[in-house]
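We show some of the complex, not the whole, and keep each chain where it was.
Labels run A and B following the written order; every chain starts at residue 1.
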């Protein structure tokens, strides 16, 4: 909320005293505004962080028990390694200002933070919020290549993705200097800029497309397609964890989408009205809820018709697909449009899953289909349904808006450009990386390891030991590498972990 | 944020009308300030409470399946029993004011609350801290302690031992508190912002004595004395608990400011307590992350595999360490803090193995060891600017030794470590010893082999197949089960 001493001064009579009074009062209002907005932003950041927990549980439940430790470790490290790389350079590349349209170049190691300049106010809470987004992107990719990737490959691509690929994309579309950003007021792409409010493209497509290339280059898991080429479902080991993860993601998404306003203390129109950014924040939470819910219900009934049973895992994935889609336009569409968004997102996911089976593409968490596919649909959806009024309130007046709302095609064109650019950029950076890793034999684990499960060969034992005798793993002086499983072990094949990595 | 009618009055011209106008405006600013600060504090409290859930899941996953019900019950009761004891007297011992430097003596059962500075939200926030301390200890003595012993020490710890320590270092009158402006220890007071010492060391040292007096679990060291790892039953629950603790730690550290609406310098600037709150969240994140990565690679070199459980413990060690200095150090210093914390934990774990000390959750090593390192770290790296912003610049305060602030702060921190170790040892050591003498501490070896869940808690935690359930028949109380040979599920007895 603005409180301008120059506005207040004449109202108080215009003497020397009044001048001081005006600035006294305005200073206090400014302080209140910072406190409220930072409180809002910080708690939103904590909610987004909770999504990392959601990803960990979702991934853990969706893989087989023998790879649970592996995937959970990658999720913990997404957050931990992401903290350091985003602190050291990721944030600088993404939001360093002033900068050029392609990449940021300030704030390395949080130097000069907090700062207030022409480019805006950059405080620690903003860093924390953006960090929680960055680690989410890497989490998406880890799902696609689960159960068959060497841990070292994971460390390499994850650092590269959160430290370089993702920050550049977020600079383009979110920083005030980005070439396609809707906040780059002097130089808007197509006079519009891309509206990717909370990151259907910047976060979800980036993670999903990276996963697509990883999973494609690695090939499917052993046993995913049988000799005759028919698809065999390799079920995750715990649906409870999948549901837990999905609900935690839903919970965290209330930080992801409404939190992307960054501030809440701002009236729309003149102060004193009941309508302001708080209403926009609330509406964003509502559209998010409706899109996810619609997608879940659509998936429920269509899967009942297509597959013959009521499947909670599919419903969870549908729900997340709806969320990934609405993320782009959540703040600028009407609630009824969110229902349309979710409905289509569910079918996009179902269609892409069919396609993936056809082309023998194996993605244990459907991450590429869900985040890249539904994310791309979400960007188009924004170009079709963005409302004039809401864009005016959030981005400023006289902008192009949704095609179906009568706003012409310029916004839609910008959104299409974003889809192409994100796809292209991630492909030219990540695909070569995965190919090089493959050439260096750092990408895929040996087939013996894969059959036995990485937990046993690399991570010191299985995740679960419900009975005492289950635990035949860790003897401190006997390295895991040489354990010879007896005939009654749960793992059906002998293995020999070797010493690589 | 202060809005003072006497400041505003002359600005408005100084007539009778202006007096009223100034009061009117300032009253409104005051209300806004209370509302914003309380909102901030309450949601921080809820985050800290989520740590109790994190502890429960972490403990549950770290013990064997046969002791899961036991440890989870203990965690639920930490919160439940802690509510009553902290409500009745714990809060009064800790924050009752006015009082002496040693122990508080007002606000029993929330009498006279609210009054300025002591609102319900403050009580609730401190309660969430108190129950965390008892949760730490329960990890150290897991899988072999009688439930009654647990009830006794837990009430004593949350009701008396912990509140007194928090009075010393956190209340305005405590002898070691940095808020005791008239009478600062070494002219400085110990800076334990969110409780590396007050919470983590207290819980960790209590656990140390408990685990030491009980001795290791059966099978933890084999006949030749070599350590045998008794793995927890679920890595998933450990990760779930760790992430929930991380989530809650944002309330623990950043929330310890208690307020957020306060400019540093004159109002109107973009820099204020909200920036410090954000910075605290950042230092917390960086310390934990660095400790996790250090542990990952350290353990890979030492043990040969990538172990998520160790990484989780390392992460928590980094958090426990940064908790003391989180608000007064630069982000780069937090990285140092986490790096050293990881090695402290690895070192103490080696030492524990050598000494045949068995702590199922490494709680004493992690919370006691890394907590003590965190206090020293604050004495070394606390920044002048941040100490002045957070604690005030009047009187002039010492700051970190390595930052050029001299050794007085470090001396205060060392005193805190020694005093906490002494106080908790003097109270909890004899208590555990007495319980042992009375035969109330450790369960029988038969119970331990069969698992307490079966013998004391009405059955195992898990039943994935129908025939697993051989436990509860309503007419046969579980207390009399005599385990024989082999149980139907194959548990060795």
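Just so we're on the same page, a contact is a pair of C-beta atoms (placed from the backbone, for glycine too) under 8 Å apart; a residue touches a chain by one contact, two chains touch by 3 or more.
Only a predicted model underlies this, so the values are computations on that prediction, with no experimental measurement involved.
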item: Whole assembly, copy number of each distinct chain; value: A x2, B x1
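Quick note on the criterion: only the chains that are shown with their structure count from here on.
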item: Whole-Å separation of chain centres (CA-atom averages), chain A against chain B; value: 31
item: Of chain A, residues touching chain B in the complex; value: 12-13, 15, 17-18, 20-21, 23-28, 30-32, 34-36, 38-39, 42-43, 45-46, 49-50, 52-53, 56-57, 60, 68-69, 72-73, 75-77, 79-84, 87, 109-110, 114, 116, 121, 123-128, 131, 151, 238, 241, 244, 458-469, 471, 473-477, 479-481
item: Chain B residues within the chain A interface of the complex; value: 1, 3, 7-8, 10-13, 25, 29, 32-33, 36, 39-40, 43, 47, 64-66, 226-236, 239-240, 242-244, 246-247, 250-251, 254, 260-263, 266-275, 277-279, 281-282, 285-286, 288-290, 292-293, 296, 303-309, 311-312, 315, 331-332, 335, 462, 464, 489-492
